[in-house]
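Missing here is one protein chain; the remaining ones are kept as they sit in the complex.
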């Protein structure tokens, strides 16, 4: 259970980190969309490991093969099946972990739930799974672009290095100009330095991604339980290592401000507001102003230091970090965050088509 | 759409702030549960308006009538229909708002979505809707208590007044000993003072609620999209005025800490960890340690000050705050947060029954 | 579980035969529909007991009260809650059945499933539940009428008395001209006679309803599992006492005919076919031709004859039929069948709005 995202634009995925392949099925993609395969590949390249000195050295070509639902480059309305081979699998790196639960990983919880687990590379709990989200998210983005909506995500914090700018002040074209995906070059250099220091120490560091959607349409989001921001929160929290979510409210602390400070004055009948503390969503429904959210990532749990833990029998065991891992997950997570926002927005866009008679 | 919560334990609700009544249907409640009606009424009393000097003066008895699914005090497995009358409705207070969109309310977004809106008391977008969540949440809590799981929520922040304690340091029995629902009496007095000051100024203030579940069972949560914490995030963000969510990580800033600091060492084969930065969930599945989350509420949008806004024709209009409202929503939201956590956990508890052959 | 019908136009219901009330919530009804309350009442009147000499003598006024989702007669897009009081409840009639399982009723199966059951009037398994389907179905019909689609159902068989006409040959205006709801008056008289004979004998008799939709639109239905006719079959089989379903193929026996006999030649680019053995659906998608189905009802299980059965302890017990029941269920089921078809079609109409970009 739980391997499907969305209600009308539905992504279902399968695959383990060290299985032969990973893939998914998109059901509900509207017919007649001309697929931009280059854009999909671009997003995959931005996520894939081994792309720079600050990411995992696992080498995956991450070539997606589409098996159905596309005819002569256009979607037909039938399910889009796709598959990505796992190439650079080094399962031997995990032999010593067969019976031991790594700290802050999903080893114990999977075992407790299912009574069985694939220990190789974290199995299904590996972030390798997110490659499928990027494939579907890229297609979702292409639908949104057709109606004008444009999504951008960028790294706004790595450890103690923070970008002190609103999303309105950055240049989206500069996001991918550097390995850490922060659009401010002086800050991005500091971020990269911070990651490298932790990598050298065999340690890891957390970070934050900011994501926004411009040129939004009003009327998306289904109250009361499927509020647009609630669905966005779920989408983001479903990404590996995410522990926190905030939408709207700029750099203001939500819980300590006054109503008179943060009420967004509506300027005209199109719903345009003077300020946008609401983050483009009111009562769970988009109001046409920009949507923006901040997503907090914890440090990666696999560290290259000695740690004690328990094995299946309860025996305390010393674990030494092995395998190829990221010291900071946020640079590669940028296209994943964009994808999850796109999947959420497209789903609500489709639902909104049925709101009026 | 969007008025159903849950997959196996499903709550569907209806009702507007100023309609004749509000209610819901619980489908999937296991049979054979002896309902504790006093507990339901207690939770309703904790949520209802007019209960103290720091809440809205609207007077609602909030008496729930059950129409089905319960026989001689026990659930039968069939849907539980329930209804609550709206008594103290003063729709005239909203006559002047018929064609105007209040700032930071859902007036514009509902209108944009549906082309029609119930302007009286915010209609469906009113937090009055949450009364149904408390009814269902109380029943969900009773199921959880049967298997040992106990949920508590409390106010951990109001404006600038913050409780600087871990959830482990507070006494749950003291939460409801005061009107603001903070278990530390010296802090709670400061919080009440803060709310009163803003009320006198016709202003409102945000706050934060901390919620935790003790004696958790491992194995709840469905990766990859329905991770337990992702579902909790959605549940919490679906509550009116919530803008932020964080799980685990105590008072530590998620994005700026190192892996070696926050990895939770597993002590034995039951999954008990030395620290609990993971917040009781790993890879989206509970690991048996306590779950805890922090939920940030924005200040209430209805202020008793003059504000400009736009009406349906785009004309700028001066609005003066009227109606009966809370200056700070968090004290009354405590049982709502508990309810949403209970609904989420029960749903995943039921799903987890099907994980093994 | 199982008390919700539909994906975008969703009906969730509650209520037992002898509870204080019965009702439901419609979620996903498009906004802006002007509700025709008279039409709803008309459909309810056609279903309600006590309306003629051939139906159950239970007297229910079946007055529906709407609690939300409708403002000044128009739907607002928010959930429509509704409730119907149970008035003429004679639970004492069922005292002798408290521990005994009636033959061919749901007494045993509910007990086996839930370990508890409401024995009064069949509890949730009573056809009283269908009153909620008629309320929602009437609203669904009103949406369909707005886009031109018109549904009619009629009794085509009672016991051995069969109407040997195609649905194309009958006059829909004559359906409700008689108590048995067969549009052919000479046949309807024979049907009424047949019902009366069985009633006098304390026995019951089965029957068949034919339902059709005219002026259909092409493109409704979602292959491969949610084919339009598969959803119609589920809808119809979910009605109490239904055991059989057939769509298309006129009076021809499906399994014994040849392809060359029943292939529907397409006459023009609008998809109009010369014959319509396909019943307006091809590959699970409507093709714009009429949809028609035949639904077979078993005889009512409650007979006024002595029957042996088992009680909860396994003791064989003599049961004598008591209570107020229909001798033949089909006359009152006509609006129910129409409702289930309308609910199914509206749901697929809404989904079809999202099929193209």
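In order of appearance the chains are A, B and C, and numbering begins at 1 in each one.
FYI, contacts are C-beta pairs under 8 Å (C-beta built on N, C-alpha and C of every residue); 3 or more make two chains touch, one makes a residue touch a chain.
All figures in this text were calculated on a predicted structure; none of them were measured in a lab.
Visitor: Can you tell me which of A:31, A:252, A:265 or A:357 touches the chain that was removed from the display?
Guide: Residue touching the chain left out of view: A:31.
Visitor: Which residue, A:46, A:102 or A:117, contacts the hidden chain when the whole complex is considered?
Guide: Touching the chain that is not displayed is residue A:117.
Visitor: Which of C:113, C:150 or C:320 touches the chain that is not shown?
Guide: Looking across C:113, C:150 or C:320, the contact with the absent chain belongs to C:113.
Visitor: For a quick check of understanding: of A:54, A:80 or A:241, which residue touches the chain that isn't displayed?
Guide: With A:54, A:80 or A:241 as choices, the missing chain is touched by A:80.
Visitor: Could you list which residues of chain A touch the chain missing from the display?
Guide: Residue positions of chain A that touch the missing chain: 1-4, 8, 10, 12-16, 19-25, 27-28, 31-32, 67-69, 71, 74-81, 83, 110, 113-118, 123-124.
Visitor: In the full complex, which bits of chain B touch the chain not displayed? Write them out.
Guide: Residues 7-8, 28, 30-33, 75, 77-78, 143, 146, 223, 350-351, 353-357 of chain B touch the chain absent from view.
Visitor: Mind listing the chain C residues that contact the chain we can't see here?
Guide: 1-5, 7, 13, 101, 103-110, 112-115, 122, 124-125, 129, 157-160, 198, 203-208, 218-227, 229-238, 243-249, 254-271, 273, 277-279, 281-288, 296-303, 305, 307-314, 316, 351-352, 354-356
To be clear about the criterion, only the chains that are shown with their structure count from here on.
Visitor: Report the most central chain, judged by the distance from each chain's C-alpha mean to the global C-alpha mean.
Guide: That would be B.
Visitor: In whole angstrom, how far does the Cα centroid of chain A sit from the Cα centroid of chain C?
Guide: For chain A versus chain C, the centre distance works out to 46 Å.
Visitor: Among all residues of chain A, which ones touch two or more of the remaining chains?
Guide: Expected reply: 7, 223, 351, 354-356.
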